[in-house]
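One structure follows; several queries about it will come next.
A single protein chain has been omitted from the complex, and every remaining protein chain is retained in its original position.
Per-chain numbering from 1; labels A, B and C assigned in written order.
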Amino acid sequence: MTMSENNVNAFLLFTCPDKNGIVAKITQFIYKIGGNIIDLDEHVNQNQQFFSLRIAWNMSNSTIPASKLHETFEPLAKEFDAHWRIEFSNQKQRVAIFVSKYDHCLQEILWRYNMSEYDIEIPLIISNHPDLKPIADAAGIPYHVFPITKETKPEQEAKEIALLRELNIDLVVLARYMQVLSPNFIREFKNKIINIHHSFLPGFVGGNPYKQAYERGVKMIGATSHFVTEDLDEGPIIEQDIMRITHKDTIKDLIRKGRDLERIVLARALAYKSEHRIIVDGTRTIVF
Amino acid sequence: MTMSENNVNAFLLFTCPDKNGIVAKITQFIYKIGGNIIDLDEHVNQNQQFFSLRIAWNMSNSTIPASKLHETFEPLAKEFDAHWRIEFSNQKQRVAIFVSKYDHCLQEILWRYNMSEYDIEIPLIISNHPDLKPIADAAGIPYHVFPITKETKPEQEAKEIALLRELNIDLVVLARYMQVLSPNFIREFKNKIINIHHSFLPGFVGGNPYKQAYERGVKMIGATSHFVTEDLDEGPIIEQDIMRITHKDTIKDLIRKGRDLERIVLARALAYKSEHRIIVDGTRTIVF
Amino acid sequence: MTMSENNVNAFLLFTCPDKNGIVAKITQFIYKIGGNIIDLDEHVNQNQQFFSLRIAWNMSNSTIPASKLHETFEPLAKEFDAHWRIEFSNQKQRVAIFVSKYDHCLQEILWRYNMSEYDIEIPLIISNHPDLKPIADAAGIPYHVFPITKETKPEQEAKEIALLRELNIDLVVLARYMQVLSPNFIREFKNKIINIHHSFLPGFVGGNPYKQAYERGVKMIGATSHFVTEDLDEGPIIEQDIMRITHKDTIKDLIRKGRDLERIVLARALAYKSEHRIIVDGTRTIVF
Partner (left out) sequence: MTMSENNVNAFLLFTCPDKNGIVAKITQFIYKIGGNIIDLDEHVNQNQQFFSLRIAWNMSNSTIPASKLHETFEPLAKEFDAHWRIEFSNQKQRVAIFVSKYDHCLQEILWRYNMSEYDIEIPLIISNHPDLKPIADAAGIPYHVFPITKETKPEQEAKEIALLRELNIDLVVLARYMQVLSPNFIREFKNKIINIHHSFLPGFVGGNPYKQAYERGVKMIGATSHFVTEDLDEGPIIEQDIMRITHKDTIKDLIRKGRDLERIVLARALAYKSEHRIIVDGTRTIVF
């Protein structure tokens, strides 16, 4: 790893059992290595005495290189029995987008990607259908089709995993990908797969949530972005939003209106991830 | 029934199988009897060919008295095989409020009642606990305590029903009343009992929804006002709203924040009912 | 005009001084010509005794052709001294999009256009800069560049007007077009030019509203879509929305977040227009 440390920011995400003096010691550490703290947010879950922290600091005057930061910090982290990681602004997360036939979430992400709203790279788009290839082509991003049937799923997923590994993918975004991933795939990318579900979870899990919403007669529809776990639609929630509807809206209207929610909610979840703002705390997320 | 027809408004709520010419005939009828239409809203559920209509008109120049309106309109309604009712602005709906120990929804309703936001009368408040009597006293509204145990429930409910009948109650509002009403009670007041549930239904039915919401890690909490049916928390929804929360909010915070939602959502549902805006359409509501 | 009347909907937009019997007579008219009313919304501004109405009806069983509808309805409209128009679902409004260098509003409109959310045609895009031509090319829409300087403005606008006339343009959408149109241009397309302003009007008129918002320290930013009149940012408002911000947001953040508002607010305003839902009532709009 070679990097110019000018204008590089470091991000520490850190959790441990709560104890006095954690912030003092960590900020002292950053001060000593010449880091200038830009943003600091901490939270103590007092029921569970669970401490979590995100610090962003600028490394322009750092007295140690980024490549040494991990090993320099490790002893302090061990002292607190912490889970932690350090990310750098010049090491872009590598994101794979999975799609099927709907284009709205993909288009939204690509537009923001193009506007440089995200500090990520998108080396590939994967789909079980060829339909959205023209969009990938226009964006200059390789588009890989892996058709999935019940029979071919294991081998196709194996190929996908191999490809994702080869390309050093950090994050998988399911942008209305209409296939359930196997437990094997999910374990491979634990807390690294973001999905968009077209309802206000936990309401209307599973298929056809707009039809369910219509039939239940709710006065608002929603969308939920969450990490994918082996329990369908049960993973830790990252972001949700809703929209008011009325008795005049048909199921078709809900689908149309819901697209706007899906786009924006998935886009926000990806932004939080790309800014290293998310810590998974059991079945919940902390979004700093 | 004697009434001054000056400045009285009539409200027609009307549903029937869809057909051509319904609006034409009904508005023609109102025109002929000297009514001046103030507000008209119609909706056709095209899947089910279900027509619904609300018309409000002023009776200042009416050529027939309010007391004759029902029988005069009936032949037209029969022609369309309709369900319908006509209400008058000078016949206030008589509302009973049911409470337990939480006062926020009751206070909200009483404050709005006092501000004349609702065109209703509240002849009594019923509770299974004596705690909120001082609030009722301050408002000058009789407060009846019917303590409920598993054993006494049938007889206590029978007394409540008798009292509600005696006072010609049109609507029962459960303002955080912490008792499940019996099927018998519910049948007695079909589509005439409004409840406030402290979650975004259908998420988190049953008890402790804020605890459920906390544990699921949702990013928004909600409240839902609905008609009470025999299936707990499954009745037709009248109004819902939500509020954003974060990982910093404890269950106690959710309870506190949720109070604001419960108050406002129940208050709106009661406003819609008091303005004769709601038609129940199976498991759903039309709120004009 | 030849049209298949199967599945054609007609839309009447109608305003007049308030009087008894208007709805009755108009719905009677529609009934007699075999129209089936799908949607009806009326409003009486009681202060000004101003009546307004939108009716949508299906013409599948119409006893008169669409081409005769105007002259058949005219006598009734005269009786009420009305302003009115009738539109048909198979006569798509022809919309010209004006842009400068920002692409987000244009992209949003084109995506929805492509998804068939709007019942419109976009025969051309006009810009004072060549930058967005590739987007127009990808969408297969002619892109005309009219560079504007203080000196060339009158002649360039004259060319634009000629082109818009030639192409029978019904509506001009300023999708972050960074030029003030001359009074002459505005008069030519009275109530036919929709703008998006990047603030919650009437706050922050004129240039740099995000900078103004930052400096004033507001806790929410907004966007406003309005008809263009000769008074800058003073035209009748069609739609507005807002987004919460915090002290952490820089002007750059406001610009980025505001893009999402601008897109959605302009998109909604165009939807309302394309569905024939808007009546201008002096300095205000009625959006049915």
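Convention: a residue touches a chain if its C-beta (ideal position, glycine included) is under 8 Å from a C-beta of that chain, and two chains touch if they have at least 3 such contacts.
The structure displayed is predicted, hence computed values, not measured ones.
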{"item": "Listed residues C:Ile38, C:Leu163, C:Met178 or C:Val218, member touching the removed chain", "value": "C:Val218"}
{"item": "Contact with the hidden chain (one of C:Asn114, C:Asn184 or C:Thr283)", "value": "C:Thr283"}
{"item": "Chain not shown, touching residues in chain A", "value": "20-21, 23-25, 27-28, 30-31, 34-44, 46, 61"}
{"item": "For chain C, residues in touch with the removed chain", "value": "43, 45-47, 200-204, 215-220, 222, 236-242, 246-248, 250, 281, 283-287"}
{"item": "Where the unshown chain meets chain B, residue by residue", "value": "104, 107, 111, 115, 117, 138, 256, 259-260, 264"}
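Basically, only the chains that are shown with their structure count from here on.
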{"item": "Identifier of the chain whose CA centre is least distant from the whole-structure CA centre", "value": "C"}
{"item": "Rigid-body rotation angle, chain B and chain A, from Cα fit (steps of 5°)", "value": "180"}
{"item": "Same or different contact residues where chain C meets its copy chain B, judged by the half mark", "value": "same"}
{"item": "Where chain A touches two or more other chains, by residue", "value": "248"}
